[in-house]
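Omission of a single protein chain aside, the complex is shown with its protein chains in their original locations.
Up next is subunit A:
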Amino acid sequence: MTPKEGPALALADITCRFAARDATSEPYTAVANTTLNIARGEFVSVVGPTGCGKSTLLNVAAGLLEPSTGTVEVFGERLLSAHGVNRRAGYMFQADALMPWRTGIDNVIAGLEFRGVPRAEALAQGEAWLRRVGLAGFGDRYPHQMSGGMRKRLALAQTLILSPDILLMDEPFSALDVQTRQLMENELLALWAEDRKSVLFITHDLEEAIALSDRVVVLSAGPGTRPIGDFKVDLPRPRDVSEIRMTPAFLDLHREIWAAMKEEVLKAYQRQKAV
């Protein structure tokens, strides 16, 4: 791989307009003129009110959705929809995306299988990953035989086994209970610390965002969502997500970012109520 200049992920002036369902209504502008850079090895969280366009932005970064205007660069190279999806990225979806006809282990090794890794080797790696996400011994269960939290962890293993350079995560832990969630967050930080991937992490939980990231980007309410705040998180690493929440530095940051966010959350709420 030739080392190229540029950040891991550069979204420049992205606008996403969705066609209206019928001819009479206006097209809906979900995201407008958004510029967002993720440096190599950086952990960036994006927070914003529900329905503001976070998943949309992530789909653009993944190359699954072509923006109406704007460009995406991955490690200095243009991402073009003609060339398929973003091959450097792993994507953990907000909704369940496991293959229901595959057992846990077969789901985990799906990516290796697509890459032509011999099955024995893939299975060995898959078992190791099942152990890391706390699912050892559950490999022969089908997704519908697992709990929501187990499925999330399976999806995490499915994504991480490929060791992608960029990790796109769409509210990966929002379905988990508080305890499991903090365990998983710590686990994610530990895994991330090993080889410092670039992470774009989406959440609507501000505490989670601050506890995990180097930077928190706040999005405005839709339509025409754009970043309205960019906050550096200077908390020391390694962190323990449950302990860091009690530190004064964390609370100061939380107050500061929440002040910027509050208005947008209320706006979004009012708008959705009005519809």
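Here is the rule we use: contacts are C-beta pairs under 8 Å (C-beta built on N, C-alpha and C of every residue); 3 or more make two chains touch, one makes a residue touch a chain; residues count from 1.
Everything below uses one rule, namely that contacts and distances are computed from a predicted model.
Peer 1: Please identify the absent chain by the protein name in its UniProt record; candidates are "1,2-phenylacetyl-CoA epoxidase subunit A", "FAD binding domain-containing protein", "ABC transporter permease" or "Hydrogenase nickel incorporation protein HypB".
Peer 2: Spelling it out: the chain absent from the display is recorded in UniProt as "ABC transporter permease".
Peer 1: One chain isn't shown here. Among A:Phe43, A:Phe75 or A:Tyr91, which residue touches it?
Peer 2: Once the missing chain is taken into account, the touching residue is A:Tyr91.
Peer 1: Which residue from A:Ala12, A:Leu64, A:Leu191 or A:Ala260 sits in contact with the chain not drawn here?
Peer 2: Of all options in A:Ala12, A:Leu64, A:Leu191 or A:Ala260, contact with the hidden chain holds for A:Leu64.
Peer 1: Can you list, in ascending order, the subunit A residues touching the missing chain?
Peer 2: On the side of subunit A, residues 59, 62, 64, 84-87, 89-91, 93, 95-103, 110-111, 113-115, 142, 144-145, 158-159, 162 touch the unshown chain.
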